[in-house]
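Notes follow the structure.
Apart from one protein chain that is not included, each protein chain of the complex appears where it belongs.
And then chain A:
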Amino acid sequence: MEPETKRWKGSKCDDDSWVAFPVLSDEQSADVELVEAFAAPIVNRKATSRLVRELNGVYPLTGLQHVKRVRACRAEDSPHPLEVLLCLLSDVPNPADASIPSLLPAGSWEGLGEPFVVKVPARPPLTRPQFELASRRWPTTFHEDKQVTVALRGELFGPQQRALMHTFMASAVAAARAAAQLGMEAVGAAVVDPETQRVVTVGHDRRGEHPLQHAVMVCIDLVARSQGGGCYRHDRYAACRFAPTDPQPEGGAVPYICSGYDLYVTREPCVMCAMALVHSRIGRVFYGAAAADGALGTRFKIHTQKDLNHRFQVYRGVLKRQCEDLSSRGRKTPEPPLLG
């Protein structure tokens, strides 16, 4: 246990205690959905390949390609070594009658024991936690996205990257404090070009002056300014600033709105701001604190919405404590569970 005084000062170790977790789609973060099926022991091991072939012909288990047909028996004292899936309960007219003659058409089914009901995963697992839960029910195949696995462990960003992320979010926090001093909501944001690690803009909430000038909207306009556009005046606010776009090298692409840029924002964006980021083609979003009406994880996941023409990655929890302290007068939302 650390001495009390050290923690009061906010030691470096304390500052670094945040973890950036990915905000995945509902499909990726949902619980494992199960579907009921009939299985039976294989009492004659030598008949296995024949039984599997014939069962595949009768019940191909369409849509359940991720489920392995045969599993090894889990109980060590089991009299039979293998069990095989016969069919789904929904495949048969009378699922109450779990006998071989009721479930299977006439044929040579000797080698199968008494059928029983099991629950198998209805969908292919998309993440390692889903895979691990699914496999406890019935052996399942898994095409792993290594990046997602590492991200879910909170280990996607190495120490150097974390130090940079820390700096970027710290400038958003500083902007949020400046906003609070002006009587605006304490929300700040920074837009960064991840290619060059250059801060493109820093902005903060100004809804005391304009109800729609949330920090994200301010930053989007500041990016437009940096590209020679924009439609609001920002010079009255010292903490809202942008770096003009560097002259592009011969043949270099002129940046198009926010595409390829990262946004660091102290509080999860509302639905207006989240959709503004879709329209602006933002690359990735990092936020510190969740918000009750937040649209990048809490209430909606605009960044994973299938019907929209642009999707992006979102990470929550960067400099979490500092970001939550900014809005500590408001409600705190409960931590969303990793799998739910």
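Everything below uses one rule, namely that a residue touches a chain if its C-beta (ideal position, glycine included) is under 8 Å from a C-beta of that chain, and two chains touch if they have at least 3 such contacts; residues count from 1.
What we mean here is this: contacts and distances are computed from a predicted model.
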For this session: Identify the UniProt protein name of the omitted chain, choosing among "Glycolate oxidase 2", "GST C-terminal domain-containing protein", "tRNA-specific adenosine deaminase 2" or "Ribosomal RNA-processing protein 42".
Result: "tRNA-specific adenosine deaminase 2"
Problem set entry | Contact with the hidden chain (one of A:Ala122, A:Ala243 or A:Met275) | A:Met275
For this session: Kindly note down the residues of chain A that lie in touch with the hidden chain.
Result: 210-212, 217, 220-221, 224, 227-231, 256-258, 270-272, 275-276, 278-281, 291-293, 299-300, 302, 305, 307-309
